[in-house]
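Okay, structure first, notes after.
Complex shown without one protein chain; remaining protein chains in place.
Entry: chain A
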Amino acid sequence: MLRSSLIGVAFAAAFAFTVLWSARGRRTNERHTFAWLLVAATIAGLSLWRHGIDTLASAMGIYYAPSALFFLALSALMWVVYRLSLQVAEQRQQLKRLAQEVALLTSTEHERLARAPPRSDSVPAAARHDPHAA
């Protein structure tokens, strides 16, 4: 195996290990873990299949093979980032709504407490502080 293939495979293995370690510690969810593992597998596959990049480049009509690799890698990364930005926007909406509901509930509770008559069975403040009081 060529040295460059070894480096590629080692990098893919290290990346896959990092992703799995994060998943084990519940720092990422399964959907993201799976996507990143696919990325690692692709890196390993292209490292081992020496002529894979050349085949891809010629299929895409690109003369310089590494350009095809850069194009595919950038496209994949852009897709991942775009998906993440959609999720961030959705979660921002959910967070805003949640905060508004919390504000409304807190306000309702405050108004209810302000309207509630004092409880007749409550112990007077003076009595609470005096353990000898009747």
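The working rule: contacts are C-beta pairs under 8 Å (C-beta built on N, C-alpha and C of every residue); 3 or more make two chains touch, one makes a residue touch a chain; residues count from 1.
FYI, contacts and distances are computed from a predicted model.
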The complex's invisible chain, by UniProt name, from "Glycosyltransferase family 2 protein", "PPM-type phosphatase domain-containing protein", "2-oxoglutarate oxidoreductase" or "Sugar ABC transporter permease": "Glycosyltransferase family 2 protein"
Interface residues of chain A (partner: the chain not displayed): 93, 96, 99-100, 102-104, 106-107, 110-111
